[in-house]
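Apart from one protein chain that is not included, each protein chain of the complex appears where it belongs.
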Amino acid sequence: MNPLELTLGIMTAVGGFVDISELVFAAKAGSTFGYALIWVFAFSTVGIIVFSEMSGRVAAVAKQPVFNLMRHRLGLKLGLVTLAASMIANLITCAAEIGGVALVLNYLSGAPYLLMAVAMTAVFILSIWVLPFKWIERTYGLLGLFMIVFAAALVAIHPPWGKIAGGLIPQVPPGLSRKELLNFAYFAVAIISAVMFPYEVYFYSSGGIEEEWSLKDIMTNRVTAVLGMGLGSLLAIAILSNSAQQFGPANVDPAIPGTAALEAAIPFGKWGLILALLGMLFAIAGAAIETCMANAYSIAQFFGWAWGRHKKPWEAPRFTITWIVLLLLGLGIVLTGVDVMTLVEFAILFSILVLPLTYLPLLLLSGDRKYMGEQVNGPVTRILGWAYFAVITVAALAALPLYLLTSGGNG
Amino acid sequence: MARKLLPLLLFSIAGCSQGSGPEADLQYIKQARSIGAEWALINEQASRGSLTPTYVAAMHRWLRDNLQTTSASLTQPESRYGQEIQALVAQPDDAAPGQLRAHVEQLKQIEDSLESA
Partner (left out) sequence: MTPDGPIKLVSELLDLPLLDSNGRFCGIVDDVELDGEPGKSLKLKALLVGPGAYSGRLPGWSMRLVKWIAGDRITRIPMAEIRTIGSAAYLKQTAADLGLDKSESAARRWIPKRGAL
C-alpha cells in the first residue's frame, strides 16, 4: 500500500460522500427529529461500506465490473430490468445533482439558475473528456473537503455531545403521533436510500477496474471503503446535528438546499458561508459526474462495449457518446423547471426501489468461489451482506406507501 | 400475490387523498411556517454581517417563490391561516426578523392545533 495514494483515496472518498440528497435529508432530519436519526446514518454507512468493499474486491479479483458479471449471473431478462431501473434512478439522481450545483452557483454568484445548469453541464463534459479517471475523482473529491467546515461549525456551537452520542443508539422518539411515526419511518427509508445509492457501488467497482486494481489492492480497497466512507458519514452527521441545534429550535425545516449553508455562517460568518457553499458545490458536482459515469459504465458493461476513462474518448466511442447523452438528458430534466427538491425526492424513491436488484447480484458474485477464489466473502461479510439485503428489501417495499402517506416527508 | 398487493396500494393512495380544508392544507401551513422561519433567520444573520449580499438576495428569491407556490396551493386561502400566509408574502424582502417570526408563531399555533385535533 502506497501511503500517499491511500491517504488521497481516503480523502477523496470523504470529500465525495455527501451529495445533494444526503445534504437535504440530513438537514431536514435534524430539524424535524433532533438527533434521533443519527443511528440511521451510521447504520446505512456500515451498509455502503460492506457493499462497496464487496464491489471493489470483485473488481480486483475477477477483474470485471459488477454489471458484466451481473448479466452473466442474472441472465438477460432480469439483467435488462435491473439495467432499465438503475438507469432511470441514476438519471434522476444526476439531474438532481446538476440542479443542486446550479443552485449553489446561484447562491455564490447570483448568476441565473438555468444558465448555471447549462454552464456546469459543459464543465462536466469538459472535465470527463480532458481529465484521466484518477484526476476526475481526485479533483472533485478533494475539493469537496471544504465540507469539513460543517464539522468545524458543529464543534464551534458547543452542542450537547451526550445527546449526539445518544443518537447513535437505535431508537424511535417516544410520544410521536401516528403521522409523526410514519414521517420518521419515511425519513429512515430516505436516509438509507441516500447513503446507499446504487450509483456509488457501480462507480466504485468500475473505478477499481479503471485504476487496475488487483489482489495486492484488496487491503487498499478495504481501508478506503471503511475509513473514507466512515469519515465521510461524519460530515453528514455533522450537518444533521447542526440542524438539530440551530434549525429545530428556530422552527426551520430547510425548504431549499441553500439553508444548510447557514449552519457554517452562524458560527463563522461570511467565510463560513463561502466555505460551506464551496464544499457543497464540489461535493454535489462530484456526485453529478459519478452518477453520469455510473450510468454509462452500466450500459457499456451490460452490452459488452469498450468502456472507461482509462481509455481516450475515441478509444471507447459508444461509451463516450453515452455519458455525454446522459449528462444532456440530466440537463434536459433540469431545464423543464422541475424543482430540485422534487428531483431529490424522486431520486430517493426510485433508488430505494432499485437497491435490492443492485445489491443481490453483488452479494451472489462476491460469495461465489468460482469468481472470487480465496477472496470470497468471509462469514462476517456474508452475514452483514444478507442482513442489509433484508433491510433494504423491506425499505424498498415500504418506500412508496410511506412517500404517499406522508406527502414525501412533509407530514 | 397481486390480489393482495393491489388493495393495499389503493388503500394507501386513498389514505393520502385528503380532499380540502385545514387537514389538506396542513402540509402547506408547515411549509409556510418553515419558510417564514428560514427567512427570519437569514435576515437576522444578514443584519449581523454573516452573509454575503448575493446569497441573501438569492435566498430571498427562492424563499419567496416557494412561499407563493405554497400560498397558491391552499384549498382555503380565505381562512385564518391563509390570511396569515398572505401577510407573510406581503412582507418586504428585508423585513425585520421579529416581524416575520410573529407570523411564524401564529402559523405554528394553527399547525399545532390542527395536529392535535
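Letters are used for the chains, namely A and B, taken in the order the chains are written, and counting of residues starts over at 1 for each.
Simple rule for what comes next: a residue touches a chain if its C-beta (ideal position, glycine included) is under 8 Å from a C-beta of that chain, and two chains touch if they have at least 3 such contacts.
Please read all numbers here as calculations on a predicted model, not as lab measurements.
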(Q) Considering all chains of the complex, which shown ones does the missing chain contact? (A) A
Q: Have a look at A:Tyr113, A:Trp213 or A:Tyr371 and name the one touching the chain we're not showing.
A: A:Tyr371
Q) Where the complex has a chain not shown, which of A:Thr320, A:Ser351, A:Ser366 or A:Thr406 is the residue touching it? A) A:Thr320
Q.
For the chain not shown, which residue from A:Pro112, A:Pro132, A:Pro249 or A:Gly378 touches it across the whole complex?
A. A:Pro132
**Q.** Residue in contact with the excluded chain [from A:Thr12, A:Asn68 or A:Asn106]
**A.** A:Asn68
Q: Determine which one of A:Tyr113, A:Phe184, A:Phe197 or A:Trp307 touches the chain that has been left out.
A: A:Trp307
Q: With the missing chain put back, which residues of subunit A would touch it? List them for me.
A: 62-64, 68-69, 71-72, 75-77, 79-80, 129-132, 135, 302-307, 312-314, 317-318, 320-321, 371
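One rule holds for everything that comes next: only the chains that are shown with their structure count from here on.
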Q: Spell out the part of subunit A that touches subunit B in their complex, as residue ranges.
A: 103, 106-110, 177, 179, 247, 250-256, 258-259, 261-262, 265-266, 269-270, 272-274, 277, 400-401, 404-405, 407, 410-411
Q. Where on subunit B is subunit A touching in the complex?
A. 8-9, 12-13, 15-16, 26-27, 30-31, 33-35, 37-38, 40-42, 45, 48-52, 54-55, 57-59, 62-63, 66, 104, 108, 115
